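Heads up, this is only part of the complex; the chains shown haven't been moved.
Naming follows writing order (A and B), and every chain is counted from residue 1.
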Amino acid sequence: PEMKEFIQMESQRAQLQAQVHKLTDICWEQCMDKPRDKLDSRTETCMTNCVDRFIDTSLQIATRFQQLLQRGQ
Amino acid sequence: QVKQQIALANAQELLQKMSEKCFKKCINKPGSSLDSSEQKCIAMCMDRYMDSWNLVSKAYGSRIQRERNR
């Protein structure tokens, strides 16, 4: 049982990391202009907002999708 | 069960695509929350994406039929 839990946890971790790669890609395209010496605060704010707004978007879409499915049944 | 897994995979792929496409279409500068116009845009975008998916699905299906009957 420990082995199973360990594998589940690691597989979940791999999924989270895949999501981080995808979000970094999306938000890099949205927020990064020319790379500079440092992440300036405007880019930093844009990045964290981008992550949260992307998740908001996904949640809104998933919620509405479920409603449509239930209405359809 | 195979059928259900495919249906689920299909729904998840659709949800992912819609999230990416509608985020790109509706959020230009991500702010501290989704404002109402962004939310409205996302809802419309999602409906149009599903319309498009259905349209493409039909067009693709009928094309395959036509090619088979040639």
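The rule is short, and it goes like this: contacts are C-beta pairs under 8 Å (C-beta built on N, C-alpha and C of every residue); 3 or more make two chains touch, one makes a residue touch a chain.
In this text, all values refer to a predicted model and were calculated from it rather than measured experimentally.
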item: Assembly formula [one copy per chain kind displayed, counts for the whole file]; value: A x3, B x3
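Convention: only the chains that are shown with their structure count from here on.
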item: Chain centre separation in whole Å, for chain B relative to chain A (CA means); value: 18
item: Touching residues (chain side chain A, partner chain B) in the complex; value: 26, 30-31, 46, 49-50, 52-54, 56-58, 60-62, 64-65
item: Complex interface listing, chain B residues touching chain A; value: 11, 14-15, 18-20, 22-23, 26-27, 29-34, 38-39, 42-43, 46
